[in-house]
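A protein chain is absent from this complex, but the other protein chains hold their places.
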Amino acid sequence: MLRLPRFSYLRPASLAEAVAMLADHGAQSSVIAGGTDLLPKMKRRQVQPAVLVGIAHLEALSHLETTASGAAEIGASRTLTSVLKDAGLAHHQPGYAQAAGLVSTPALRNTGTVGGNLCVDTRCNYYDMTEDWRTASGSCLKTGGELCRLASSSPRCWAISSSDTAPIAVALGATAVVAGPEGERDVPVASLYRDDGNAHLALGRGEILTRLRLPAPDGWRSSYVKLRRRSSMDFPLAGAAVALKIDRGVVEGCRLVLGAVASQPVELSDLVHGLVGQRLDEEAIEEVASGASRLAKPLDNADLSYVWRKRMVKEIVARAFRQAAMSEVAAVV
Amino acid sequence: MLRLRVNGETHETLAESSETLLEILRERLGLTGTKHGCEVGECGACTVLLDGAPVLACLVLPDQIEGAEVTTVEGLADGSALHPLQEAFVALGASQCGYCTAGMLLSAKALLDEQPDPTRDEIRAALAGNVCRCTGYASIVDAVAQAARTLQGAR
Partner (left out) sequence: MSAPREWAGRRLGAVPGGADDGDGTFRVVGKAMPRVDAVAKVTGTTVYADDLSFPGTLHCVLLRSPRPHARIRSIDVQEAAGLPGVVAVLTGAAMPTRFGVSPSSEEEQALAADKVRYVGEPVAAVAARDEATAREACKMIHVDYELLEPVTSIDRALEVPMDEPIHASSRDSNIHRLAAVEFGDVEEGFAASDHVREDVFFYEGSNHLAMEEHSATAIFSDGQLTVWSSTQSPHSVHRALSSVVGLPMGHVRVVATPHGGGFGGKVDPCAHEIVVAKLAMITGRPVKCTLTREEVFYNHRGRHPVLMWVRTGVTRDGRIRAMHFRTALDGGAHGSLGAATTYYTGALQPATYDLPAYRFEGCRVFTNKAPCGPKRGHGTPQPRFALELHLDKLAEDLGMDPVELRRRNYVRPNSRTVNGLRITSCAIEKVTDEVLAASGYSRRERREGHGQGFAVSAYLCGAGTPMYLNRMPHSEVALKVDRGGVTVFCGATDIGQGSDSVLATLVAEELGLERSDVRLVTGDTGLTPVDLGSYSSRVTFMAGNAAIEAARKMRTTLAAAAAEHSGGRPAEMTVAGGRIGPLSFEEAVAAAEELYGTLGSVGSYAPPPGISTSKYRGSAVGPSPAFSFSAAVVDLDADRVSGEVRVNKVWIAHDIGRALNPVLVRGQVEGGVYMGLGEALMEAQAYRNGLLHHPSVLEYKTPLSSDMPEIEYLIVEQPDPEGPYGAKEVGQGPLLPVVPAVVSAIHDALGVWVDEVPVTPDKILRALDARARGNDPRTGPRAFPKIPYPPCEKVAIPDAATAAV
């Protein structure tokens, strides 16, 4: 059976202690929340931190609150299941809840956390493999090697951002609260990511994501559509998150974010800019969806053909727009 | 020394921090009813209940079980009286080779504990992380539905 490599497990008593532990152990340490992403990777020896700092038990990371206006604050170590069961969130933040509900399987959602999902490692067909397989294929940039197996002349890693909740969090204009050696700071989720498959998070050493803040809907509607092969378990082959403010059929504001087509969530602000002030009819949706598909550049390092995935971006974007347009206006003034 | 409660019994065992609940159950406590088919969260064969909620034992570290109540397939029956889910699995042939059965039963139990009268689609969704290669799932879904009726009748 596949087993974990040896490591020492630290159980900090507080968030501050956790931050200090990470600072102490530096690059050989890693945060672990639910472990549903990290532990399989460790079993496959993709990563081998010598020290794991557990944060799932920390009080500071576990609250969940939705205000009357619909603004929500979710502790990073909240499980996805607990988020799904929250009636306030389902009501006010349907797009986020939808995305959380589309992650993996019921049992994995019982341990997988909100923070872990936002931070989940990037994926690649040449990377998410066992040690033996990677020995046979040779290492790549993401495993300490010299070249990218996907594109041998590439100076960078193209591993895919595969979080289901990241695109919708960006579309909703969410903020991540990050604690580090220098104290807490607020980071727009959009700025949490970097376009580099080998270092996809813009977090400093020892920084921990503590909370996710979703702003009050204030008339915005949201929706997330996930492309996957099967009805459960599979990582996204592409994701489309839409946030939309419509008044009597006319678009007042719009954000569109694609997931799983690059090393970070891709916000297409220029593309949707033209929608503002327009009626959101089928023609308009069609045009934006086609544009999104043109701009998406999936590569041949995930399931099914990348040509098909690119083409399907159009479909899921259109579906997401239709869903968002149909969904109830969330916030009741 | 790790203290954990499994099926109502308290155990104390030496476990490395890098041993998962799967290894602790099977190799330290001799509870081999919990199976494994991948060890990386992809098959559901190792599903157990942690404080009533299904989790994958192959991805659970000792720290997560300290003080929690673990339920495995060995803890489902009440003495020699089978749980209605087990009875239905037996009667309808929902266990063929039996390798996915423990995980299926526990996922199903968690569902029925929370949703006593699930639709067939809800049953399918609750079992979506448990791969079965023998049954085609139909008899399993039937068995869960039948157990739900039995349990409701008993209420």
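A and B are the chain letters, set down in written order, and residue numbers restart from 1 in every chain.
Just so it is clear, contacts are C-beta pairs under 8 Å (C-beta built on N, C-alpha and C of every residue); 3 or more make two chains touch, one makes a residue touch a chain.
Small disclaimer: the values here were computed from a predicted structure and weren't measured.
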item	value
Identified contact with the non-displayed chain, of A:Thr67, A:Ser191 or A:Ser231	A:Ser231
Full-complex contact with the absent chain, from B:Leu2, B:Ala125 or B:Leu151	B:Ala125
Where the unshown chain meets chain B, residue by residue	26, 31-40, 42-43, 45, 72-74, 76-77, 82, 86, 89-93, 95-102, 105, 119-121, 123-125, 127-142, 145-146, 149
Chain A residues that touch the omitted chain in the full complex	1-3, 125, 128-130, 132-133, 135-137, 229-234, 303-305, 307-308, 311-312, 315
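The working rule: only the chains that are shown with their structure count from here on.
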item	value
Chain A contact footprint on chain B (complex, rising order)	16-20, 22-23, 36, 38-42, 44, 47, 50, 53-56, 59-64, 107, 125-126, 128-129
Residue ranges of chain A in contact with chain B within the complex	1-9, 11, 32, 35-36, 39-40, 43-44, 52, 54, 56-57, 81, 104-108, 110-111, 231-233
